[in-house]
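Removed: one protein chain of the complex. Kept in place: all other protein chains.
Labels run A and B following the written order; every chain starts at residue 1.
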Amino acid sequence: MRRFLARRLAHGAAVIVIAASLSFALVHLAPGDPFSGSPDGFAIDPETARIRRSEYGLDRPLLQQYLAFMGHLAVGDLGRSIRHGRPVSAVLADALPHTVLLMGTALLLSFAGGVTLGAWQAARRGSRADRVAGTTSLVVVSLPEFWLGLVLLLVFVYKVPILPGGGVVDLMHDSLSPAGKLLDRARHLALPSLTLALLGTATIARYQRAALLDVLPQDFVRTARAKGVAERWVIYRHALRNALLPTIVLAGLSLPTLLGGAVFVEQVFSWPGMGSEAAAAFSARDYPLVVGAALLGAVMVVIGSLITDVLHAAVDPRVRPR
Amino acid sequence: MTTVRLDQLEVREGVAIGSSSPWQTALRALARDRSALVGAIVIAIIAMVAIVTPLVFPDDYCIAQPDIIGLKNIPPSFTHPLGTDKFSRDVLARLICGARVSLSIAFLSVLVAATVGTVYGAIAGYLGGIADSLLMRLVDALLAIPRVLLLIAVATLWNRLEITGLILLLGLTGWFGVSRLVRTLVASARHDEFVAAARALGASDLRILGQHILPRVVSPVLVAATLGIGNVIVIEAGLTYLGMGVQPPRASWGSIFYDGVEYFPSVWWVCVFAGAALVVTVLAVNLVADGLREALDARQLPPR
Partner (left out) sequence: MTQPPLLTVSDLRSYFYTGAGVARAVDGVSFTIAAGETLGIVGESGCGKSVTALSILRLIQPPGRIEPGSRIVFEGQDLLRLDDAGIRRVRGNRIAMIFQEPMTALNPVFTVGDQIAEVARVHASASRRAAWDRAVEMLTLVGIPAPAQRAREYPHQLSGGMRQRVLIAMALVMNPALVIADEPTTALDVTIQAQILELLGDLQQRLGTSIAMITHDLGVIAEVASRVVVMYGGEVVEEARVEALFEAPHHPYTEGLLHAMPRVGRRQERLTVIPGTVPPPTAWPSGCRFRDRCPYAWERCTREHPPLYQIGPGHTSRCHLAEEPERRVRRSDAVTAAESAGQPPRAQSVA
């Protein structure tokens, strides 16, 4: 087991190194640099630009810059945010927990909801309920995240004002009781995570339904029936346990997409996570922050896939190393 | 499998008696799938509209901003069936103009993505060994970076993003999954018996690739590409929402929608109709993709 983990960790590290190198290449492939002035905005006096460039080390040879970049990365230094004036890592460290909370909640809800719905559909394949659920899932999957978020915002904040419209906590948060604080956080988390979770549930349900339908005709399911096992256990214990495997893999693979969706949702609900920071950084041409966010995203995905792999091995004995 | 033995008998019988090519069987299956058919018709209609636009609505019409006060923000009426927007432009006309932009962005970027991905994956799969591992390791890294964050990063670094740039960007960030898919198919096909036979007969690598392996790749890539079209439409709309998509005066459905958010909900028609255009199109595309996937899955059931 340790060798398995070690190998996966090495793979993940390699991925991060390559991703970092790619972002370095990206930055230096782009026309100009942050100090060449933008066509629609300000012009920079060449002398200031020269000073700034050497400050940021942009006038040194490329290889040296690359090594410096990777060196800084190794110690967690992602540069300085142009917009905030603070280290990028500090800015992202502040924003990260919010994104993790949002994504974690959404992922849990999606997985639970999707697996249940998909299995439920597969068990009554072809029935009216199945078809209705299937069509609904298909429609939900076709919706853009920000569109869905806006609709939910409209309904639950403006039309029927039961939930707050943005932010993580209320202005009066600190004066609330502990229970009140918890409720306040939950109320704010509700809509953004629901938006992501609706899309996630629909995606996973479609996949899970197909996966379970693939497993049901297999021989070992018939063996379970022949043993006299009740039909519901045949489906939910014998078959589903096998059908969960591809879904776990899918959940792992969908992490990048989920993170991308979170960016839009954070914008709609003013959720102060990585996504909001990245979007604001775009407007301000704050390229260190934007690149830092992309890299951090990659790291999150790699960690997420590692967790998924471990989960997969826990459920499927064939994958476990001997 | 349990009942498949009987089915396989029928599958074998079906292929022998009907003697239609796998493509014909797939097309027939697709035609029978009603929802996929509906989707295909919807797309055909929208596509035709998009193609016909430049003839009916010349380019300068689409980028004009008349701004006639009296005609601003009129709710749907007889003369303006979908209302007018804040620049007094007819919403229906705007949506038609936007169709061309949205659809061509989606279609062209997916074309770029599918081509690059297929070539890359085919090379990796065919070469195998260390080259394959290295190439795929690179793809792993690219896949790990969330596409939206990557798009934001590139959009920030390149100051100006014209439509062409946008298409290229979307295409070049969308080929990773396809390359993985193609690589797996090519790598497994490489070990196939008739590839060995072809090589024994002296066929060149390129010929083997083209004649024997690539046909097997076409259908999964086609399904992935169709799904990708819907995906890109959604992403493009989202990017516009963040301010980095299609710039005015050109409009895509996403930017029309975003403009409409400003006066929402009093001026509801811009948002609703632009949003509807987006949702309906993506839904149609997904229906077709689903239908394609099922039709091609059925075709690939091998009688064993």
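The rule is simple: a contact is a pair of C-beta atoms (placed from the backbone, for glycine too) under 8 Å apart; a residue touches a chain by one contact, two chains touch by 3 or more.
Here the structure is a predicted model, which means the values were calculated and not measured.
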Option from A:Leu176, A:Val229 or A:Val299 whose C-beta touches the chain left out: A:Val229
Identified contact with the non-displayed chain, of A:Gln121, A:Ser137 or A:Asn242: A:Asn242
Where the unshown chain meets chain A, residue by residue: 218-220, 222-231, 238, 241-242, 315-318, 322
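Heads up, the rule we're going with is that only the chains that are shown with their structure count from here on.
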Parts of chain A lying in touch with chain B, wherever the complex brings them together: 11, 14-16, 18-19, 22-23, 26-27, 30-32, 38-40, 138-139, 141-147, 150, 154, 158, 217-219, 222, 256-257, 259-261, 263-264, 267, 275, 278-279, 281-283, 285-287, 290-291, 293-295, 297-298, 301-302, 305
Of chain B, residues touching chain A in the complex: 1-4, 137-138, 140-150, 152-160, 230, 234-235, 237-238, 241-244, 257, 261, 265, 275, 278-279, 282-283, 285-287, 290
